[in-house]
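Below are the structure tokens for one structure; questions will follow.
Note that one protein chain of the assembly has been removed; the remaining protein chains are unaltered in position.
Residue numbering begins at 1 within each chain, and the chains themselves are lettered A and B in the order written.
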Amino acid sequence: MNNIIAVILLSIGILFNLFGCIGLIRLPDVYNRLQSATKCVTLGTCSILLSLLFFFGFKEIGIKSILAIIMLFFAATVAAHALVRGAYIFGIKLGDRSVVDHYKNANEKNKEEEK
Amino acid sequence: MNQVLNVLLYIQIILCFFCLYRIIKGPTIADRMVGIDIFGILVVGICAIIAMITERSFIIDIGIAWIILSFIGTLTLAKYLGGRKLNE
Partner (left out) sequence: MKNIISFVFLVGLWLLLTYNISVANIIVGAVMALITVLFFGKYFVSSPWKVLHPRRIFWFVVYLFIFLWECIRANFDVAYRVLHPAMPIKPGIVKVKTGLKTSIAKTILANSITMTPGTITVDLIDDDLYVHWIYVHSIDPETYSRQVSGRFEKYIKKIFE
């Protein structure tokens, strides 16, 4: 029974990874790619690690997989913040289809203060 | 059971090629870094599936170490991209 739940969770995780990777290829600019990739791939990998817990039960490997989920969660979100901020400061423009940009003014103000 | 797990492992490995496409093709440097970041997370998934197939516990340790290394690598590259000093 536990094995079947584990394989179902594993399949769901790989399906979400697939969506994330399709988004990485299809979407038009860096920011949108990061959106799709971070969210889908993080939840997919969390699901894969959770399936490990169902497969082995609360033994050594299951507890380690829970720790890996917590670490992966914080690591992925913080890396996404850092990447999107770095990309903006580097000067990569938002895509053609974007509508508003409130960050532009704040960013210019910051640059003047640094000088 | 093992056959199913093997097929899922192959699918996960094929997903890595999607990231490689983005790393090679990416028009800007930030696209390539997004590809590298996602590649690191996918490798953790591969480690988890291999741990399931072989039933050895040390492979999940490799996964945990990979999470931390990939995190630090991405953070360093992002700071470099933002034009900051690395000791800030």
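Of note:
Just so we're on the same page, a residue touches a chain if its C-beta (ideal position, glycine included) is under 8 Å from a C-beta of that chain, and two chains touch if they have at least 3 such contacts.
This structure is a prediction, so every number in the text was calculated from the model and none was measured.
Within the full complex, the residue among A:Leu9, A:Leu43 or A:Ile92 touching the omitted chain is A:Leu43. In the full complex, the hidden chain is touched by chain A at residues 16, 19-20, 22-23, 26-29, 31-32, 34-36, 38-40, 42-43, 60, 63-64, 67, 73-74, 77-78, 80-81, 84-85, 88, 94-95, 97-104, 106, 110.
By our rule, only the chains that are shown with their structure count from here on.
Interface residues of chain B, counted against chain A in their complex, comprise 1, 4-5, 8, 11-12, 15, 18-19, 21-22, 28-31, 33-35, 37-38, 41-42, 44-45, 48-49, 51-52, 55, 57, 60-61, 63-64, 67-68, 70-71, 74-75, 77-83. On chain A, the positions that touch chain B within their shared complex are 3, 6-7, 10-11, 13-14, 17-18, 20-22, 24-25, 30, 33-34, 37-38, 41-42, 44-45, 48-49, 51-52, 55-56, 60-61, 64-65, 67-68, 71-72, 75-76, 78-80, 82-83, 85-87, 89-90, 92.
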